[in-house]
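Heads up, one of the protein chains got dropped from this complex, but the rest are sitting where they should.
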Amino acid sequence: MPAAPILDVRGLTKRFAGLTALSNVTFSLAPGEILGLIGPNGAGKTTLVSLVSGTLEATSGEIVFDNEILGDMPAFRRAQLGIGRTFQIMRPFPGLSVVDNVAVGALFGTGGGERELAKARERAMEKLEFVGLAHRAAQRAEALGGPDRKRLELAKALAMNPRVLLLDEVMAGLNNVEIEAVIAIVRKVRDQGMSILVIEHVMKAIRSLSDRLLVLHHGEKIADGAPDTVLNDPRVVEAYLGRRRA
Amino acid sequence: MKTLVSLIGGIAAALVAASASAVITLGASVQLSGPLANTGRYYRDGYEMAIDTINKAGGVKVGGKSEQLELKILDNQSDNNLAVRQYVQLVTQDKISLLLGPFASDAVIATSSVAEKYQVPMVQGGGASDQIYSRGYKYIFGTLPAATKYFESTIEAMGKLNPAPKTVALLYADDAFDVSVAKGTRDLIKAAGLTTALDERYSTNASDFASLLARIKSANVDAVLVAGHETEILNFIRQAKSLSVSPKIYSFTVGVPSADFRKALGKDADFAFGMTSWLPTATLTDQWFGNAEKFEQAYKARFGYEPDYHAASAVADVEAYAKAIEAAGSTDPQKVRDAVAKLNFDSLYGPIKFDEKGQISLPQTVIQVQDGKVVPIYGGKGFIEKPRYPMPAWDKR
Amino acid sequence: MDLLWQVLVNGVLLGGLYALMALGLALVWGVLNIVNIAHGAFIMLGAYVCYYLFAGLGLDPFAALPLAMLALFVFGYVVQRYLLNLVIRAPMFNTLLITFGIDVVLTLLAQLAFSADFRTINPTYAGSNFMLGSATVPFVRVIAFGIAVGLTLLLWLFLTRARLGRAIRATAQNLVAARLYGVEPRRVYALTFALGAALAGAAGSLYGVVSQVNPYIGGSLTAKSFAIAIIGGLDSPLGVIVGGLFLGIVESLTSLYIGPTYSDVASFGILVLVLIFRPSGLLGRTA
Partner (left out) sequence: MNRFGVVAIVVVVLALLATVPWIASPSIIQFGISTLLMAVLAQSWNIIGGYTGYASFGNSVFYGLGSYGVAIAMVQWNLPFGVGLAFGAVLALLFALLIGLPVLRLRGHYFAICTLALAEVMTAIVSNLEIAGRNTGLVLPLLRGDALFYELSLGLLALTTLTVAYIARSRFGFGLIAIRENEEAAAVMGVDTTRYKVAAFAISGFFTSLAGGIHAYWITFLDPVSAFDITLNVKMIIMAVFGGPGSIFGPVVGAFLLSAISEVLSTKISTLASLFFGFVIIVAVVFMPRGLADLGRRFRSVGWRYFAENVRRNRL
C-alpha cells in the first residue's frame, strides 16, 4: 500500500455554459511525486489546475487535499493550506518590485505566511536566488522580459512554501539552456519534499522530469502511468498525432 | 466670442477694482452659474442697479459726509457649501461687514449662520422659508414675505370666483421654501373650507409629472396649487397640455412673473395664475428711482430683460442698507444692524419694516398671464382686473 | 383602473425616451469601455442645436433632429479622435475623470454661450393628443417613442449587418480584431463615439420637445442613462430598450403608489440591485 496521497481528485467535472471542459477526471498525487500533465490544446489542463487552486468552481466531483475535502473552499484558504500555483498567462503584480512580488507569497501563502515585512523580504530574496533572479530584485515586475517573468512566477509560488505546487507551463517559450535550468530547479524543489503537478508542452522536458504522466484529451483522462508506457499508448499517440494523419 | 471678450474684461476689472478706498462695500455671494443662475442674475443685477443709482444720487450720508457704495459679488456656482466659505471670506478677508444675500431659502439658511457667527448683518431678498427665522438669529433680515402666506391672497380670491372651486390639489417640491409654502397653504385651505383632493411632495428637479397629472385628472380637481421651481413648473404645464389636464384654475409660486418663463412657454403660459409681492406700477414710489415703472424701464434698458419681484427685493435690500447707514451715522455692523431692525420706509419694492424675527410682511398680489402679459387680478382690496376663469380646455383655446 | 392604464401608458412613453437617452452611453461603454459622464451634456448640446434650428430658422423639430445628430456626430468624432484616444490605455478611473472634466467644461461653456434661460422646443402641435381606450396619449411623445425605437432598431441592424458595424462589435471583443475588417482602430473608436454622440443629439432634440432645456439638465440625464444602460445590459441595443421601458414603468408606478419623491429611490435602488445580482443586465447572459 503506497503512502496516502497528498492530493486526491475524484470524478472532477467542469462545464461552461453547455461546454464540458473537464469530464469525470480521477487521479492522485503522492507526497514527493512529480506528476506530468499533458494533452493537446484545449484538453482541460489549465481548467484542472484552476479547479484545484480554487479560481474555478467544479460542477461536480471531489478534491481531497491531505485528507480534507476542499469543496467550495475559496482560493485563498487553499493557498493557506499549502496549494501553490503558477499561471500560464503570467500574472505578476506589475507595479511592485520583483522582490515585493515574491514577498507577497511569503507574507501570505501556507499557514498564513510571515507576519513581518522584513522577514518576508528575506525569504523572497532566498527564493529569487534559488531561481536565479536575485540580480533584478529591485526592478519593477513590468520591466521583466518573458523568461524572467516565468522565473518570477515560479519564485512567487515557491515563496508560499506550498506543499503541493501546480506549475502551468513554466517552460513555454524558453530556450534549451533555460529549460534545463528550470528542470533543475523543479527537481531541487521536489527534493525538499514538495509534491508537484507540471503542465508542459515540451515533451522532452516532461519525460525526463516526471515520475508519472497523466494525459487529458477533450476533458477526459485517457492515460495515467509511467512516462514511457504512456507516451507509447496508441490512444495518446492518436490524440497528439491523429489529426495530422487524417 | 463677445462673451469671451467681456469675460476677460470682467476678470481684469475685478482684479483692478479691489484697490479703491473710502467707500462702503456690500458683500454678496450669488448663484451666477449652476442650476440657479437663471434666478441668481436678478440679484446681481438688482444689487448693481440699486448701488449705481444711489451713488449717482450722491451716495450715502455718513456723519455729514457723502460716501459711495460698492459691491463685492462672488459666484457660488449654486453650491451652498461654497457660498458659506465665500461669505466667511467676505467678512474676514475682505473686511466687509454688511452682507447682502444669495437666492433661495436653503442658501440663506446655510449662509446666514456666517452672519450670525461674525455678528454682521445680512439683509437678503432671496429666502422666505420660516426655517430662516425660527432659529432666533439676530443678524438676518429678509425682504420676501413669509413663505407660509404665498397662497393666502390666491385662496382668498378663489372664494370669490364664480363658480368657486371646491376641491384643491397641493403639489410642492421638497426644498425648504416650498415645504414652508405647503405648510402654510394647508392651514389656509382648511380655513377656507376647501377639500384637499391631493397633497403630494415631489423631488426638486423632477421632470416627469405624468403620474401626478393623471391623478389630478382622475380626481377631477377644481384648483391646482403648485409650489416649486421654474423648470418643474415648465414641465408641469407642458405635460398638462399634452395630457389634456385642465382644472378650473392652477396657480404657481414662481415662474408666472418672470418674462423668461413666459417666453419659454409661449401661448401655453396663458391662464396660469401666480403671485407677486411686487408690480412695476407708477404708484409705488421711492427716494432714488422715482417709481417702480421707471425702474422697470431703466432695468430693462440696461440688462435686456424684465425685472420681477426678485430684482425689486434685491433693490430693497440695498436701499435698506442706505437708509440704515444714514440713520446710524456709521458703518459699524452693530449699529447698522440695530438701525436696520428699526427701519420703516417706502422702498421701490414696498414699505420696509422688519418684524422682531427679521422678516417683512407684504401682501401677495394674485396675477394671471393673459395673452402673454402679466395682469394683476386680486390685491388686498379686492379684484383689480377680471380673471379669466375658469380655464378653458386645452383644445378650446 | 383607468388611472393605472393611463400611468402605464405614460410609463411606456417615458421609457422610450429613456432608452434613446441611454443608447449612446451603452454603445460607447460596451464597445470602447469608456463610461462617458459627459453623455448628459451631449444630450444638452443636442437639445440646443435643435432649439436654435427651431427657434432661429423655424425648422420643424423633427426635421431639425437629423441635423442635431449630424452636429453631435462631428463633435463626438473630434472629442474621441483628438482627446479621448490619448488616454484610452491609462488606468481605468482616468477615463471617468476626463469625461467628468469634459462635462464641467461643456456645461459652463453652454451657460456662457446660451445663457441660463430656460428653453422649450414648442411647435404648435406639441400639446395635441389622442385617446387610447381611457388613456390620453400625447402625440409628440408617441412620435418620440417611435423615433427612439426606430433608431434603436437601426443601430441594432447596423451593428449586426453592416461591415463597419461588425468592425465596431469586433472592437468590443478585441482591439486587433477591428483591423481584420480593414478599419484602423483609432477610426473605429472615433466613429463609435461619434455614433454615441449622435444618438445623444437625437435624444436631446426629443427631450427639448417634451420637456425644457437649460445648461444644467445634463447631470441627472447622465445618471438616468447609467441606470437604464446597466439595467438593460450593454450587450445589445435591444436590451437598452427593455431597460428604458422597465425604468419608465417602474418610476411611473412608484410615483403613483408610493409617492413622487420615491422614484429616484426606486430607479437607483434597482440599478444597485441589478449590478449586484445580474451585472450583465436583466436580459444579459449571466456569468
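Some observations on this one:
Going by the order they are written in, the chains are A, B and C; count residues from 1 in each one.
The rule we apply is simple: contacts are C-beta pairs under 8 Å (C-beta built on N, C-alpha and C of every residue); 3 or more make two chains touch, one makes a residue touch a chain.
From a predicted model like this one, the values you see are computed outputs, not experimental measurements.
Seen in the complete assembly, the chain not on display touches A, B, C. Of the listed positions B:Asp45, B:Glu152 or B:Asp175, the one in contact with the omitted chain in the full complex is B:Asp175.
Set against the missing chain, the residues B:Leu74, B:Ala214 or B:Ile367 yield one that touches it, B:Leu74.
Listed here are the subunit C residues that touch the chain not shown: 29, 33, 35, 83, 85-94, 96-98, 100-105, 108-109, 185-186, 189, 219, 223, 226-227, 230, 259, 261-262, 264-265, 268-269, 271-272, 275-276, 279.
Even with one chain removed from view, subunit B keeps its contact list with that chain: residues 7, 11, 14-15, 32-33, 73-75, 77, 79-82, 84-86, 88-89, 91-93, 106, 109-110, 113, 116-117, 129, 131, 135, 174-176, 179, 203-204. Within the entire complex, the positions of subunit A that touch the omitted partner chain are 53-55, 74-80, 84-85, 87, 91-96, 100, 103-105, 107-110, 112-117, 120, 156, 160.
Here, only the chains that are shown with their structure count from here on.
Touching subunit B and subunit C at once is no chain at all. Centroid analysis (C-alpha atoms only) places A farthest from subunit C. Subunit A and subunit C have Cα centroids separated by 48 Å. Remark: subunit B residues 3-4, 7, 33-35, 37-38, 41, 174, 200-203, 205-208, 210-212, 214-215, 217-218, 230-231, 234-235, 238-239, 241-244, 260-261, 263-266, 268, 394-395 touch subunit C in the complex. Partner subunit B is touched in their complex by these residues of subunit C: 2-3, 6-7, 10-11, 14, 108, 111-113, 116-120, 122, 126-129, 136, 138-141, 210-212, 214, 216, 220, 251-253, 255-256, 259-261, 263-264.
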